[in-house]
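What follows is one structure encoded as C-alpha cells, with my remarks underneath.
All protein chains of the complex are present and in place, except for one that has been dropped.
Order of writing sets the labels: A and B. Residues in every chain begin at 1.
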Amino acid sequence: MASIPTHASVVVVGAGIVGNSLVHHLAKLGWTDIVQVDKGPLPNPGGSTGHASNFIFPVDHSREITDLTADSVRQYKELGVFTESGGFEVARTPERMQELRRRMASARAWGIESHLVTPEEVVEKVPFLDPEVIVGAFWSPGVGVVDSVGAGTMMREGAQESGALTVSANTEVTGIDVEDGQVVRVHTNKGTIETDKILVACGVWSPRIAAMAGAAIPLTPAVHQMISVGPVPQLAERPGEISFPIVRDMDTYCYERQHGSDMEIGSYAHRAILHEPDEIPSIEAAKLSPTEMPFTDDDFDPQLEQALELMPDVLSNPDVEIRYAINGLLSLTPDGAPILGESPQVKGLWSAAAVWVKEGPGVGRAVAEWMTHGCPEIDVQNADIARFHPHQRTREHVRARTSEAFIKTYGIVHPGEQWTSDRNVRLSPMHSRQKELGAEFFEVAGWERPQWYSSNAKLVEEFGERVMDRSAEWDSRWWSPIINAEHLAMRERAGLVDLSSFVIFDVFGPAALDAVQSIVLAQMDVTIGRVVYTPVLDETGGFRSDLTIMRLAHDRFRVVTGAAHGMVDVKWFADRLPETGAQIADLTSSFTTIGLWGPRARDILSQVTTADISHEGFKFGTARTIEIGSLTVLASRISYVGDLGWELYIPMESGLRLWDMLTEAGQSHGLVPVGLGVYGTTGRIEKGYRAFGAELDSERTVIEVGMARPKVKSQNFVGRDAHLRHREEDPKAVLCSLTVDDLTSSTGEKRYMLGGEPIVSANGDPLVDGHGHNPYVTSAGSAPSLGKHILMAFLPPAEAVLGNQLQVVYMEEFYPVTVASVDATPLFDPTNECIRR
Amino acid sequence: MDILVCIKRVPDISGRITLDDSATDIDDRSLGHTMSAHEECAVELAIQTAADTSGSVTVLTLGPAEAVEQLRAAVAVGAKDGILIETDDLSAFGPEDIASIIGDIVRDRAEQGQTFDLVLLGNDAADTGDFQVGIRLAYDLDYPVLTGISTLHAVEGAGAGDAGAGGPGSGGPGVEARGIGPSGTEIFSLELPAVIAVQEGGVDPRYPSITGRMKAKKARITEYDAPEPGTGNPRIGLELPPETTSSVTILGEGPDAAPALVDILEEIGVIRS
Partner (left out) sequence: MTLVFVETDEGGQVQLTSAEAVTFARTNADVLAGLVGSPPEQPPGRSATSGQVAQRPQGSSDEGVTVEAAVIGQLTDAATEQLARLGVETIHHLEHPELEAYSAAAWAQALVDIAPETGTVMASGTPRGMELMAHVAVRTGQRMAANVIAADADGLLRQVLGGSAFERLALGGDLQVLTIAGHACSPEDTTATTPEVIEYELEIAVEDLRTAVVRTEVETTDAADASGLTQARAVVGAGRGVGSENGFGEVLELVNHLGGALGVSRVVTGLGWRPHSEQVGQTGSRISPDVYIACGISGAIQHMAGIEGAKTLIAINTDEESTMVQRADYAIIGDLHEVVGAVNEEIRTRHG
C-alpha cells in the first residue's frame, strides 16, 4: 500500500481541472505540505472534467464569470493547451437577435472583441451550415478549445516537482473530523491526515464530502447530454482537433463543436435530469466513467432534428454515425453561480465547486489567493459559499431551482426575471395585507418582497406623463409604471416600505466596540443611539460590504445589511471577532422593519406616538426606542430613498399591528404602500446612493466611488493601509451619474437601459479607465422626480467631468448621455433638504 | 429475405453489480440498458443479409415498455419495424415460455402473410445466459437451428446434402453460416426457414446515423401484451460472488521489479530458453 502523509497544510479533494489548478496556485503562493487526493485514477479520475466538451466562449453577462474565464484562458494559453477556433452564437429568431445585441453590450462592457454578423458571414467560416435557418449571429473570434485534462496534469505535476505537493490517486475520503467547529483531520481509505483545512474541489461529489463535516455545498449533479457523430468528411478534410468555429445554436439550446473528424453535439434543451451525489455509480460499477451516465435517447431526439436543420449536409450523411452518446454529469447550483470559499458552517472546510472548465484555472487562482491573503484579486462575491441562507442549502431548494434553471443555460434571461419555484419560503408579517393590495412579489433570499402594488395603479393616472411609462416590451418586462408613480407619491406625500428581508445581527460583549471598530471603516466609538453608515473593506481596500450600524449600548452594536449579501457579512464579522469578549447574535428572524418616508412622514408618525420626533428631538442619523401605541419600536432616522423618515424595527409578531396603525394614520396624509422598486432603484438612483454588488465590490476603492470621508480614524481596521494608500493616489476610475439626454431609438421608440450597457465616447470610441476596464452601466433606473433616466458608471478620470457628453450603447444603438455627477452628490435634492426637514 | 431478429433489453453492466431488495434481480437503477452484444451482431448480420436479398428486418422483444428503446436502436441501424411483447415482469418467464411466445408470433405473422425466412437470436442473453431460447424456438417452429454463428451469407441451393451424407440438399434458397468450432471454422449450409443463434465476433455492429435515429423515432412498433407465463422461471434468487480478499504480493514498482518477475516465470517453468 502506498503511504499517505500523516499531516498536511491543506488536503485538496479532487483532481479535476479545479483541484489541479488549486494545487498549482497554492504551491505558487508558497504553500507546502499540500496533499491532493482523488478517489479515481490519474490523469482522468472520472469526474466531469474527463468528459467536458472543453470549449470556451469568453463573453458572459456576468462580469465575475467573464473575468474568471479571461484569467483561465490566459492560463490555458500559458500552458500551451488553448486552440483558438472562433465561435458563433447563431439566432433563429428576432428575440434571439435582440439577446445577441445584449451580448454585444456585455462584450463591449468587458472589452472582448465580438461582432454581430449576417448568416452569409457565418457560412463563409462554417460552409456546412444552412443560412436559411438563421437570422444572424454573434461572432467571438477568441473562442477556443482547451485540453483540460492535459492542463490539469501539467499544473499538478508542476506542484509535485516543486516539492510542495503529494498526490494520492485512488484515495477516497471516508470521513472528516471536526472539533469545536474546526476541521482537524481527514480520513481516507489509505490513512488519516491531520490538517486544519480541507478544500473540496470534487465537482458533483462535493456535497457528499462536505456532509461528512456537517456542512452543505448546495449543488446537484445534473445531466448535460452530448453525442459525438462521425466520421464527417467535411471535417476530416482539415487537420487537427478543431479548424471550424464552434456553433452555439442558441434557440435550440445546443452546440455543435468539431472534434477531429467528429462533430460533438451537446444539448441544454432537455428536461432537467438531476441525480443524487450519493447515487453516482462507483468507478467499478460505471460503464464509461461515473459521470458519463447512460444516454437517454428520447431526451435528445428533438435536438437531432434541430441539428439536422442547421447542418443538413453534414448530419444527413448516412455514413455519419452516432458513435458516442452520454448523459454527462455536471454541477448546478440554485442560483447558477459557483460555490467558492470557506464554509460558514465549518471552519477550515473550503469549497471550489460547481465550476466549468472555462473558469477552472481562474477559480483555482482566486481561491488560492483567498486562502492565502484573505481575498482574491477578482471579485467573486456572487460565488461566495457563505451567501446561502439556510433554506437555500436544502436539497429541495437546490432541486427546485436547478430544475427551473436548466433550460436557462442557453436561454434568454431578463435581468429582472423572477423564479417561480420554491417561493413563499419567507413571508413578512404584513404579507397577507400586501396580497390584498395586489402586491407584485419579487423574491430575494427567500423573502417575498412587494416590488409594486396594483392598488396604486390609480397613481399612474394621477401622475400622468411623469411616470415615464415604457413601451418597449423588453424594457418594461418585470417592471411597472406603478413603481414610478409610487415614487412620486412618496416624494410628495409619504410611502410605507416593508423591509423585513434585512439581515440584522448584533455584535455584543465587552469587546464589541473594538470588534466593530476593527472591521469597518467608519468611526464606531460614537454616542449611544448613533446610526453609522459605513463601508466594510477587505485587506486590499476593496469593498466587502456597506451597511449601517446602530450603537444601542456601550457594549452592543446592531448591524443591518441587505438580504442578498447579509449571510456573507455575518461570516465576515464572525471570522474577525476577538477570541473572547464579543459575540454575534443573528436577529434577522426576530425583527421586521418598516420604512416610513416622505414629507408627511413626521405628521403620520406623530399621530401614533407621543415621543418627540421633531427634527431637533430626533436627529438624523440617530436611533432610539419609542412607543407607538402599545408597541415598543426601535426607530432609526435614516433614509436610503432620500426623504424624511424612519426605519422602524419591531418584533416580527407585532409587525402587522404596526403596519396597520401606520396605514390608518397615513390615510388622511395620502400615505401609500411603496414597493422595493422604489427603495432599490428609483429612490436611491436619483440620490446617487451606491449599492453593493452594483457599484460596490472588492475591485472598487472608497475613493473611486466617492465615499471617502475627510479623515481616516486612527484605530486600525481591515483594509486601512490600503485605504490610506488609495487616498494618496489618483483614482483610476470615478463613479459618476449620467443622464440620458435622448431616449429615442432609430425607430422612434423610447428605450430605457436596464444596466450593464457600455459607455463610449461621443464619437463612439471605447473608453478605458486606469484599471484597463471599459466603462459600463452599473445601475440604471428612472428618476421620476427629475423626469430623467439615470445611469451610474465608473468613468476614466479624464471623462469624469460635469457636462461631459458621452454615449451609452443599448441594443447596439447609441444614445447621448451627459455626466451629471462626478462624486456622491445626488441629482435629486443635492443639499439633502428633504432628509433634514 | 425477411428476417426476424429477437433481442432483449439487458442492463449495461461492465463492473460491480448490486442486487435489489428482493435479491431476485439486480439493482439496475443507475445502469443503462442495451441489447446483448451477440444480438447487436445478429441485427448487423440481418441488415447485411436483408440488404443483399432486398429483404427486410423486423426486430422483436419481450420485455417492459422501455424495451422499445432497444427496438428503436435496431431500427436506427436499419431494421424496418419492431414488435414489442410487453410485460412488466420479465423474470417470471422461463426460456420455454419465451420460445413459445416468439413461436406464436412467427406463426401469427405467417397467417397474416408475413413469413420470416430466418429468425436470428443472440447465442445467449447477457443477463440470464440460458443458451437455449433459440433451440427451443426452432423445435417449436420445426425449423433447423444453428448456434454460435458469427457470419452469414444468403445462397441459392443450400442444404446439408453436399456434405455427402444423404441429407436433403434440395437446393432451395438458404444461407451459408460460419462459426468457430473446436478445430476451426465450421461452415454450415442451411435451407430456409431456419433459426440461427449468433455469436459476437464475426461482424462489427454499425452505429446509428442521425437520419437513422430519426427514422427510428417514427418507426412502427407493434405492441402485444405478453400471455401469462406457462412453465415459468426456475429462478429462486440471485447471489453475489463472495468478495475476494486480496493476497497479492507486490514485487515492486517499475522496471526494477523485473528480475523478481522473471524468477517467478522461471519457477513456473514457462520461459523458452
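We adopt the following convention: a contact is a pair of C-beta atoms (placed from the backbone, for glycine too) under 8 Å apart; a residue touches a chain by one contact, two chains touch by 3 or more.
The model shown is predicted, which means the values in this text are computed figures rather than measured ones.
Contact with the chain not shown here comes from a single listed residue; of A:62, A:170 or A:296, that residue is A:170.
Note on the undisplayed chain: of the listed residues B:1, B:118 or B:146, the one touching it is B:146.
Considering B:9, B:72, B:109 or B:136, the position touching the chain not shown turns out to be B:136 (whole complex).
Mapped onto subunit B, contacts with the missing chain fall at residues 13-17, 19, 26, 37-38, 94-96, 123-124, 126-132, 135-136, 139, 144-148, 159-160, 162-163, 165-168, 176, 179-191, 199-201, 231-232, 234-241, 244, 246-262, 264-266, 268-273. Residue-level contact of subunit A with the missing chain is found at 1-2, 41, 169-170, 284.
Basically, only the chains that are shown with their structure count from here on.
Centroids of subunit A and subunit B (each the mean of its C-alpha atoms) stand 54 Å apart. Across the interface of their complex, subunit B is touched by residues 229, 279-287, 293-295, 297-298, 301, 304-305, 307-308, 315-323 of subunit A.
Put simply, subunit B touches subunit A in their complex at residues 12-18, 29-33, 69, 72-73, 206-214, 217.
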